[in-house]
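The chains shown are only part of the set, and none of them has been moved.
Naming follows writing order (A, B and C), and every chain is counted from residue 1.
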């Protein structure tokens, strides 16, 4: 839509000094590209290398398609995102003014070239595919520009999950206002698994929370826990599963959700299944109490009464 | 939240000239009431009898809890909702200026009385329950005010479904941007069943659409159809099911969703199950073509060539 | 068997003045044809164009194979079906005496020709198939014979469903004597869906009824309702589903039933799945009561007391 800019992450593989490949999941960027391609037009893009961290968080969020992610980035940065006319399209396509480097290019319509293997965020090499081609139109940069890199598939990439977590958080909170927290753990590639804690005030909310999370897109496993479990502590989440779940009643599988083309286990139809584990305690029934050493005992016991601290 | 007004439908049963009962599903109004009750305070409410039709549509929508439904009503009416200080709480609680009748009251904390049976929107008498009590504080009305009634449980109530349909529509569109239409048919009490048509551009979208719809709350049956099916034509929807579904692969059940306390079939835990029927054609595979009499044949055949129209 | 005539509906596609194609589901006609073909003999048939309406109802019933459907037609017409020797085979093959037109022919053994697409009763064009060929042997007709047509796949075809409904009715009544009514709705192509009402006098009867209906052959969805639901009112049936069903307990799928070759969703093995929805109320337990305006109130309220009828 006019004035609506989509900001998102895409890996682009170098082909030659004026061309790269690009891989797009079938979401917003791909949808925009398709609307150009259907009219046989090249789709303008600007690669923003190096900007405010919140700019990148906004890039990883998935608001409704009619929300401008330039506005979203500004909201997250707590000041408007400063824009400037692009070299290639002038005021027809504004680009961030404060980026270290801007690479302007066009995704060419009706053109596909074999691309990849490439190390993806799943920590596998993705297979070769026929992907669109980006023609580079201009490169602008600041003096002494810093080249900001994200080593995809390695540990530092998980900073990026914040945007995805926000998206899942928003969707779940709309369905379950007493949502506490959402974690997309590194073990699940920061995208395939979600650990969600809620304060259960009405029976059934854990399933509503899970369904809302699954509407986002990549998730294949959702574990819902009570508010006493820290979702960022993976061991705590699985302890809740171990001690609060009977699989025959609290585990469900939803089949045939829109899947992720980079998922190595995905089949030909690119649909995946999702496992829902409701690891919350039953509502309004007594349940065992976790053990806990009272503060007064912890302070009463002094290590030096038992051990010569000097020899430690 | 301050400045955030919740607008919603509630049936209230007459107890005496200064008291009514009230039944609240465990969503926004109930949540607001609970926050007052937890502080042992009465919760102020204003009953708006007679206003612009869009005011009532907004009342039946379920936006996130931090959206003011006064604003929403204004948006739907295409002009700001005019407000005025209430008799009882003055500027602390503004009420619509253009209502026919306003009944101001307070839901009393920590007080419950037996209420009902009452004919509900499910078309059954709801069971007697311990429900909160509303103390009437003031009644204001226009000269010659029209008493607008909605005969709940009868055909005319389905005008109200528009707000619910909008809510489901918004949630599904966030998950599946190529959503076409949403119908909550009268056969499903305008609340338990949803017929949803989408343009399937990626495999799996029908399930994403269904999950998004189910996050709303009341739904127990969701049928997803292709864009060639009119969801407001119930016969067409079931024809799609009859001819495009193999149940073993295209029907799924999700169990234990937060249920509806007025559902006569609900069990003690007030959780319900939902049936998902994906009645869309397979993606990117040939499928039989519906029969269709070409326009040229229809016009070529003239009834008067076969029948003496005068004797009809 | 000798003296046993099978009467059934078959669409035949014109090939040339002396030949048509014919499509047979693998039931009685096909079975009879096979017994001729196995002996390398042509199978005699007589196409009856225009007869008593009950003749056609009998054609659409599926009694056991050893019941003569000439007798059945007579029973339905309340007088014996008058027969006459055929032109081609004389007394070896009797044909109805009172038909408008009789086309005598033979289905040729060991011969198949590509046939179709053809608009079928599913409201789709059926795919091209290798179908047997009918050689026309004789055509006889009354003076000024009326050519009776059934526009298959369009609304008027649903008069034909009566025979199918009778067949399902008989099978279900044998299993559940307290059967009330059976409807094969137009939405389900008058063949894929059945709505069945019973008076439940013993727990479990709804499932017995559903299984009995499924033995018939085409059904893919069976909804069982109580006697207070009118199965010919589609909205009422789905209202029962909305308010009397928890899918996890009252919905079942039976897989791999003998399917219908014209079903567009059928797979290669021509087996289909069936969905059973038991929408009856629980047995011998209290259940919510549908709302109902008492007669005395309805008569007490007079429209003219509220509205000036003259201006309507």
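Definition applied: a contact is a pair of C-beta atoms (placed from the backbone, for glycine too) under 8 Å apart; a residue touches a chain by one contact, two chains touch by 3 or more.
Being a predicted model, the structure only gives us computed values, none of them experimental.
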item: Oligomeric copy total, full assembly; chains in place: 3; value: 6
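In this text, only the chains that are shown with their structure count from here on.
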item: Contact graph of the chains (line, ring, star, complete, other); value: line
item: Superposition of subunit A upon subunit C: rotation angle, C-alpha, nearest 5 degrees; value: 120
item: Classification of the subunit B:subunit C interface as same or different, half of numbers criterion; value: same
item: Between subunit A and subunit B, centroid-to-centroid distance (C-alpha), Å; value: 32
item: Gap in Å, rounded to a whole number, between the CA centres of subunit C and subunit A; value: 53
item: CA centroid of subunit B to CA centroid of subunit C, Å; value: 38
item: Set of subunit C residues in contact with two or more other chains; value: none
item: Touch list for subunit B against partner subunit C, complex; value: 119-120, 122-127, 153, 185-189, 192-193, 220-221, 234-239, 241-249, 251, 253, 255, 263-267, 272-275, 287-291
item: Footprint of subunit B on subunit A - complex, ascending; value: 26, 31, 64-65, 171, 173-175, 177, 201-208, 211-212, 214-217, 252, 254-259, 269-272, 278, 283
